[in-house]
Every structure is written in structure tokens, then in C-alpha cells.
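My structure is below; once you've seen it, I'll send some questions.
Left out: one protein chain. Kept in place: all the others.
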Amino acid sequence: MAEQPLLDVRDLSLRYPGPRGAVRALEGVSLSLSRGRVMGLVGESGSGKSSLVMALLGLPGTGAVLDAASMQFDGLDLRQQAAALRGRRIGMVFQDPGSALNPAMTIGAQVAEPLVRHLRMSRQDALDRAAALLTEVGIARAESVVRAYPHQLSGGMKQRAVIATALACEPELLLLDEPTTALDVTVEAQILDLLDRLRRERGVGMLLVSHNLGIVDRLCDDLTVLYAGRVVEQGAAATLLAAPRHPYTRGLLAAVPRADRGRMGRLAPIPGGLPDLTRPDPGCNFRPRCAFALPSCAAPQALAPQDGRLVRCHRAEAVGLAPLPGVTGAPPPPPRRPSDAPLLIATELTKTFRLGRPGLALRGGRLALRRPAELRAVDDVSFHVARGEVLGLVGESGCGKSTLGRMVLRLLGADAGRLRFDGQPVTDRPAVEFRRRAQIVFQNPNSSLNPRQTVEQALRWPLVRFGLARGAAADREVDRLLELVRLPSSYRARYPHQMSGGEKQRIGIARALASRPDFVVCDEAVSALDVSVQAAVLNLLSDLRDELGLAYLFISHDIGVIAHLADRIAVMYRGAIVEIGTAEQVLSPAYHPYTEALLSAVPLVGSGGRAARRVRLTGDASAVPDGAGCRFAPRCPRRIGGVCDTVPPPVRQPAPGHRIACHLPLETLAAIPPALGEAA
Amino acid sequence: MSGVALARPGRRWPASLVVGGAVVGVIALLAILGPWIAPYPPEEFAVLDRLRPPSAAHWFGTDEFGRDVFSRVLAGAHYSLLMGFGATGLSLLVGVPLGMLAAFHRGWVEEAVMRGVDLLISIPPVLLGLLILATTDPGLGKTVAAVGLVYVPIMTRLSRAVALGLLAEDFVDAARARADGMVRILWSEILPNAWSPIIVETALRITFAILLGSALSFLGLGPQPPASEWGLMIAESRPFIEEAPWIGLMPGLCLCALLVAVNMVGEGLRDLLDPRMRGRGHG
Partner (left out) sequence: MAGFVGRRLLSVVAIVWAMTVLVFGIVHLLPGSVAHMILGEFATADAIATLERRLGLNDPLWLQYWRWFSALLRGDFGLSLTMDRPAGPLILEALGRSAILAGISIVLVALLGMALGIHSAVKRGSVEDQVLTIAQYVFIAIPEFFWCILAILLFASWLGWLPATGYTPMGEGGVLRWASHLVLPVATLALGLTAHVSRMVRSSMLEALDSHYVLAARAKGMPERVVLWRHALPNALLPAITVLAIDVGLLIGGIVVAETVFSYPGLGRLLIYAIENQDLPLMMGGMIVVTAAYALANLVADLLYALLNPRIRYGGAA
């Protein structure tokens, strides 16, 4: 008999009774995890992956009805023992470290708590051990962090503290629920390295929940793909990711834009949305969205072995490796030639925010004028966007990219700098014609539409506002706009809450297009969407660019999305553009050291943790004070010396149109090896 | 989810809202119909019928002048309603525009408005009422104005906070990106989304407005005798509290019924409109 698995779940079902009938969050889920192995649990939002983790902890929420043939941890029944095991032999890491830490307790107390409780350590011993744990997870000066409160730490530090807490009692199993989703990509890379090390050094088994296949590929041995509460494919991670068999898994992989593939034309979105989980569907619940569905798919499907993994699809073999419609079917697009004529020119834009208000303060018993701290959100930034061109603006949270996006539309006043649009200067109070021609699409579909307005009202008003159409002509125009964003005209009467996230985002795009602009700022326009929906919206945006000759300033933290869509790319770090050039120039050497780190931090499917070379940054962007020199110097792995801290970096030009702000000589920058893994 | 509250059509109405609303409705109806359905003229003395306990002829008994307490209670109903709804209405009328203005014009306008609000809010509510009523002749209008003034700073703060939250929403930036003016933005983007949190807060304030107004009347700083404001009736009944407790108890019970009902409406509205109260628990 083989070694007893660490975690063994058979036929787990979870229902949440509700007013409209029970929500079947999980149906017949089975999985098994051996000691020291890492299993990925993948699926889009609503697939039930978080519910599964909470059920394993014995915390499925109030009212949940749990049902399983077996649910064992090291031979113990989790249904009875979960409370005794969690925190002691099973550790848990949550998605958002900001809300998972108690704001009223010190970090040390929170890390030490399970030690005192489960291992009966004395308080002082536990605190000492907490400091050691914090050091182990890569926190410098752990002795002072022990006494700190959560709000004093950055996101990455908080997540390290959460991991330290989970590790405190040396658990054999770690449950990780999207442990890096709330973090920046360079910080995410640090955390992934840490998890990798823990797996190797401590032999901790892990169940890693993620929507990001790159992360799964980086860390996992095994993979379980969940769709709407059911396991659709299960097997070795390498096998599944290299050659997925279930149409859903294949769709997920095909929908992700990838930095290493560059502009590869259209992505393959998965049409439709999640099924209603209150209505049981005995057949394949993916079939309404499946390209290969047949009437026979309405029959119950079993999870059956095939090609060295389990697949819940009776057509998997028949469909075999038939291409997904829309992926290889479409020929690669002809190379577009955006015109060289600049449409928008931004020169030396600068914006400083005051943090807090000026006021009086007692200092050393004397009243003194308190000057508020200042934040240079955008610092002396210059760039241009040509007609019909997509300029991708990439950077981590807080780098000022959204601020910059609003500044070029004059939605936010600049402290200094000039802006020209189509040859005309744009003042702080721009002409209506500029407003008509320059529009914006937002990140959050819930916030971008007025909840009290119907689609028709939202789309009609810009037409009237700019005097483009009224009456019956406006009616036809609203229909045309809906058609542009591929929605039926029956959507006119809908309110935002009657639409899905992807549909709302389409309406946001239609609204921006109503005034027939030729420049659109897309501010993280696809970041809030699930991969399958994101692919559809990205396709739409690139089609619209081709059909209407739009120019985009496309802002994103996701280098994959940027690489997919952008003609040129600007990399931003703490308010400054550190590198700008064509997509090819930026994605291959010569690099700015930050670009290099950013690219090598991206977890890619197909690299399988084999990525030859990783550049890792320490700390995060927010921890660094403003200085006179290079903004990146304090974290830069290629820092030369004092000159980086004190002198603003000069601009190097490896090629025409390619600018890098760095003290390193051009030859050194050019000699940096490629940071993106070769495409698998 | 975004901070915009929205009543989804078809949601069940909370029981407290239905019951409370019905009671308030009945009291309002009685206040309007009072003059026609009152069994006796409320100010008519009847020396022979002094201090009669409740009976078939006098449902709520009679007071020290032989006046029918039931008729007086009916005639006094409108005072409490006016104090509650009038004062909060007044505070809305002044506070909402002030708050919106402060949210829109960051800078010295906001600074001036909000410092004024800070000051008014630092004065105990009852004191603000006393200050105004002590220096002028009392009366219903004055009481309404005084109670309204107490809630102006609260409404200003609230509507500023609501407007600030909405101004940070992307759809307002979308409006600014198409050069919509301040009036248009306020009217179609802010107000339609602001009313529900403001209504919720207002409804919860009405209880306190009635409480404060009737307390001021009780202290003799509201409508003057022979008016039959319920707080005043209770105050006037104090010398006879042992002999004829019904003179004070009857208007008191009516006042309590009204207050509890108004409070129920407020809580019910909150359950209906406030997204934070919905969907507790994780799933």
C-alpha cells in the first residue's frame, strides 16, 4: 500500500441554503495531496476554490451544509478534528494581508499567539520565536517589527507576517488562498520564492488557490481545475499546463495574454458566464460556454482518466487536440503601421500631492507650524502618443500611472508641464472639442457607471452633450455603439446592476466611444475582470483600435496585457518614466534595471519554475523616501554607488526612440541577458 | 463593491418599516382629522368634570380644568409631527446644499463651512435649543427652528461625506471627461445616488428631533399653554401626577407610540437602503 496521503478528500459537496434555493458551491470534489507536495487549485471567481479551503479548515461559514464520503488529514477526520488541527498542523494564508491581520494587535502578538496557545510556550519565548520566524520569512529587523502594528507595514511585509503566523507551529499542510493577488508583481515574486524555499527546506505540503496559471506553474506539482464547483481536470501540473485536455482548461490557458509572446493577435475568450449555482445541472455545466458541446453533453459526466490525468469531459478524446475556435483559426494580423504623427504630446508633467493638512503642532512643548508631507506622484514626465497607436504604461501600484492618465485628460491639474493635443496646447480648462476627442475607460466596472442610469441614458447623454445627434438619430447612434461593443440593443433599458462585470465594462467603453474620440485613456481597463472575460474585452479594444483608428494610453500593472496590446511601452517607477520605447525594445535588452526585474518577476506558464535567471528586488516601492537621485536606486540590484542616490540619472538611447534613464553605461545595459523566459 | 447604495427592485420590505410606517400614518391621519373627530373642543373648560378618570364619555379622562384629554391629545398630535419632520426637513434644506457645496469646492469654502459645523457640533444639542429659545419668545416655529439648527451640522457633515464618496467614483470622472458642468454633475450623477444614505440618516434623526423638541416643550420652551403639545401636557400634569396620572400618562403613551414607530421606520429604511447592513457573513 502506498504512503498514506497527507490530505485526502472524497466527494466533498458544500451547499449554502439561500432564499432562491441552495447555492451548490462544491459538488463531488475529490483531491489528494502527499506530504511535501504542492497542489494548485485553479478556477475563476465563483468556482468554489475559496469555499473548499474554508471547508477544509472546518470554517465553511454559517448555514453551510457539508457532505463528504471522506475528508481526512493524515488519517484524521477533518469533519471532527478540523478545529484541533488548524493553526497547529494546518496553516492558512489569506488573500488580503491587509484585512487578515488584526489592526489592534502587534505583529509579534499575532505571530506568537498560536505558539502560546498550541505549543504552550511562555509569552517571552513565543515572542522570541516570532522574531525568528519573521526573520525566516525574510523580514529584516524582525525585533522591531514584532512590536509594530499592521498599519505600519507594507503589503508585502504584512503577507510575510501572515505566512510566519501560519508557519509558527510547523504545520505539515499550508492552505494558501490567492496569497499574492493583492501584491505587486515584484513583491509577488519575493513571496513565491519564499514559498518555494519553504516547500524545499521544510517539506511543507501546500494547497495553493490561484487564478494565475503562471504562479501555479512556478510552484505546483499537481493541479486541480475547478469550474463552478466541480473538478474538471486533475493531474500533474506540468502535464496539464503543457497539454490541457478539458475545453475549460484549454480556454483558460488560451485566454491569458503573455508577456513572452508579445503581440499575438487575438486572444481566445470563453464566451458566456458562470452557470446559476442554485440550479443543479446533472450534465456538464460548462457546455453552454463550450466550443465543442454536443447534445450528449447534457448527460452526467464522470471524472475519467485520460493521457495521464483525470478529465471530466466525454469528448476530451474525440476533440483531442482540435484547435480552439478563434485561436489558431485566425491568421496573425498584418503588421499595423501606426502613423508617426504625434497626437498627444506631454512635456515635463509634474504633480505633487500634499499628505494631510498644514496646521499647528506642539513640538517639544512649543507650538510649531506643521508642514504636511508631500508625495511626488508624477515627476517631470514627457512622452507622446501617435495617431492610432497604443502606448502601454506599466508600473506597480502607487507608481503614479493612474494619476498620469488623469493628468493627460486634464481631469487632474498638473503642477507643471505642458500638454499638446493635435498640435494645439491643452490648458487646465480644456476646450469642449478636446473633451470630445479624448476619453477614458476605467478599471472598476462597478464604479464607472452611474447606478441610477440606464445604458441608454448613459450612452445618449454624451451624444446630446457634444451636439452629435438627437432624437431618432441618437437612437440609431446608441444602437451603433452597442453593436460596436458587441451587445444586443435590448441592453438599452438595463441598469448597471443587471449586467455582469464584462458587460458593464463594454458599456463603459461604448460611453467613451460615443463622442467619436480619437484618443482613449484605458486605466486598468481589464484588471478587475476574470481571465476569460478579460480576453474578450482585450480583443474588443484591439478591434476597435483597428476599426476606428483609435490611439490608446493603456495603463496596466500587468505586463502581459501591456505586451499583448501595446505598440510602444513606457515603464514607470515612483512617478518617473524609467524606460520608454517600442514593445520589442522594452521587452528585450537593453533594459532599465527595473524593467529587467519587472519582467523576470512575472510568473509565466511554461517556464515551470525553470526560469534560468531571476532578478529579485528587496522591499517595495512605497518604503523608499524621495531623494534627489534615481528613484529606483534604493532597490536597484545594479546600483553603482553614491552617484545613484544623489544625481538624477541621465537618459541613454540604445536605439532611436528607446530611452532609458540610468547611470549605467549603455554597454552594460545592452549586455543584460533577456529577462523573459523563452516561450514554451 | 462600490459605495453607491441602491435599492434593488423587488426586495422585501422590512417588517419594522411596514408596521412603523402604518402607525406613523395613523397618527398623522388623526392629527389631520383631529378637529372633526374630537369628541369635545380641546380647550373647553368643564369645571364639573375636573380630573375624571378614563371612561366611556372621556376615553383618556379629563384634566384639572375638566378638558377632555383625548381631544387635547388629538389636537396636539400635529406639534410632535411638525417638530420631528419640520425640524429634520429644515436641517436637510440647509445642510444638504451646504455639505454638497463644501464637497465640491475644496479649499476655503469647505474650510469655512466645516469649521462652522465643527463649532456647532461641539455645543450640546439641548444648549443650542435653550440658547435660542431663552432669548426669544417661545412658540412652535421657534422650537422647530432651534431643533432644526441642532441637526444642520450633522446633515452638512453627512451630505459632504456622501458627496465626497460619490465624487471619487469613476462615473463622475467620466462626466468631467465630457465637460459636464457642476450643476449637471450634481443633479444627475451625485443627487440620485446621494439620496438613499441621506434619507436613511434623516429617518433615524427624526426620532431624536421629536425627543428634543418635546423635551424643550416639556421645559416650557415650546408652544405655550393652552396649546396641547404632548410634552407640555405632561409637564402641566405633574402637580396632579398622583391624583390623576392619566393626564400625563395618556399623551406620554401616545408620544412613545409615535417615537417608537418613527424609530422603526428609520431602522426599517436603513435595512432596506443601506448596503452595509446586507449580506453579512462570507460565502
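By written order: A and B. Residues from 1 in each chain.
In the analysis below, a contact is a pair of C-beta atoms (placed from the backbone, for glycine too) under 8 Å apart; a residue touches a chain by one contact, two chains touch by 3 or more.
Keep in mind it's a predicted model, so treat the numbers as computed, not measured.
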Checklist entry - Considering the whole complex, which of A:4, A:99 or A:424 touches the chain not shown? => result A:99
Item to check | Chain not shown: contacting residue from B:127, B:168 or B:182 | outcome: B:127
Checklist outcome for this item: Contact residues on chain A toward the hidden chain run 57, 59, 83-88, 92, 94, 96, 99-106, 113-114, 117-118, 148-149, 151-154, 162, 165-166, 359-363, 367, 370, 622-623
Item to check | Where the missing chain touches chain B, by residue | outcome: 16, 118-119, 122-127, 130-136, 207-208, 211-212, 214-215, 218-221, 231, 234-235, 237-238, 241-242, 245, 248-249, 252, 255-256, 259-260, 262-264, 267, 280-282
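Assume only the chains that are shown with their structure count from here on.
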Item to check | Between chain A and chain B, centroid-to-centroid distance (C-alpha), Å | outcome: 48
Checklist entry - Any idea which chain B residues touch chain A in the complex? => result 1-2, 4, 6, 8, 169-171, 173-174, 176-180, 188-189, 192-193, 281-283
Checklist entry - Any idea which chain A residues touch chain B in the complex? => result 16, 23, 25, 51, 54, 61-63, 406, 409, 411, 430, 432, 435-436, 438-440, 442-444, 446-453, 461-462, 465-466, 497, 508, 511-512, 515
